[in-house]
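Down below is the structure, laid out as structure tokens.
A single protein chain has been omitted; all remaining protein chains appear in their positions.
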Amino acid sequence: MTTQPVIRLDDVLLVSLHSDMGDEDAIRLQDDIADRVASVAPRGVLLDLSAVEIIDSFLARVVHDMAAVTATMDAVTVVVGIRPAVAITMAELGLDLGGLCTALTVDAGLRELRARDEVRDRERP
Amino acid sequence: MSGPVSAQAIHVGSDLDIVRIRKVVREHAVAAGLSLVDQTKLVTAASELARNTLVHGGGGEVTVSTEGDERGTTIRLVFADRGPGIDDVDKALTDGFTTNSALGLGLGGARRLVHEFHIDTEPGRGTTVRIGFHAPNRRGR
């Protein structure tokens, strides 16, 4: 149905999800991101959920898997912009996204990625 | 205050119908004056249950209605399918609290998010889930 915008900012991919996304759109997006990560080799992926009005167990699973897949390709996923009402509902459902890295805004997410890069660079010879 | 939203029946045959159901339920929730958090809980529960109807029930029908009495407004949703039914309801309502057991979270999670939850199921005959969400009417000053 709709394509999800995937924007490249230097060495980071910015993916914005919206609320009208069907389950199949979500699966397609998951595949697209895996492809883009493979071709672009970004240091990180920012998953912007600020326009998303609900996260149910299906979408939580997709987000979780997306992060796990990009992690195997050496890119960190930061989930940004989860709304308070959405976060409360997720907490009630027990959907904790498996300890994914989160940030309030895209800006904060970029800072988080940069901080992680510094740690990573220090750890590498 | 917006007027009453009449009962609506929506066929569930594809994943895009789940998106439609979310929209319709949101409209009812807004019209009933639910807080943003309550709207989100109800729409999330509806999304989980509609997906169950589609995936486990092989499709079916969802009815959304808003009822009012002197105590307040209640939004009622019925999810009906003619699928294989559920053998062990108690087990289906248990959830494992991680995204890895997303299957169990559908029913058990939805039950936690709403005020009323009834499930009728018979192996081979299908499953009907009824939920209710109360919106205490705002009292005038």
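A few notes on this one:
A and B label the chains in the order they appear, each numbered from 1.
Just so it is clear, a contact is a pair of C-beta atoms (placed from the backbone, for glycine too) under 8 Å apart; a residue touches a chain by one contact, two chains touch by 3 or more.
As a working rule, contacts and distances are computed from a predicted model.
Here one chain is missing from view; checked against "Probable septum site-determining protein MinC", "STAS domain-containing protein", "MoaD/ThiS family protein" or "NitT/TauT family transport system ATP-binding protein", UniProt names that protein "STAS domain-containing protein".
The chain that is not drawn here is touched, among residues A:Met21, A:Val45, A:Met66 or A:Leu97, by A:Leu97.
Contact residues of chain A toward the unshown chain are 79-84, 86-88, 90-92, 96-97, 102-105, 108-109.
Definition applied: only the chains that are shown with their structure count from here on.
Chain A meets chain B in the complex at residues 1, 19-24, 53-58, 60-61, 64, 84-86, 88-89, 92-98. Contact residues of chain B toward chain A in the complex are 14-16, 18-19, 22, 26, 36-37, 39-41, 43-44, 47-48, 51, 95, 97-99, 102, 105-106, 109, 112-113.
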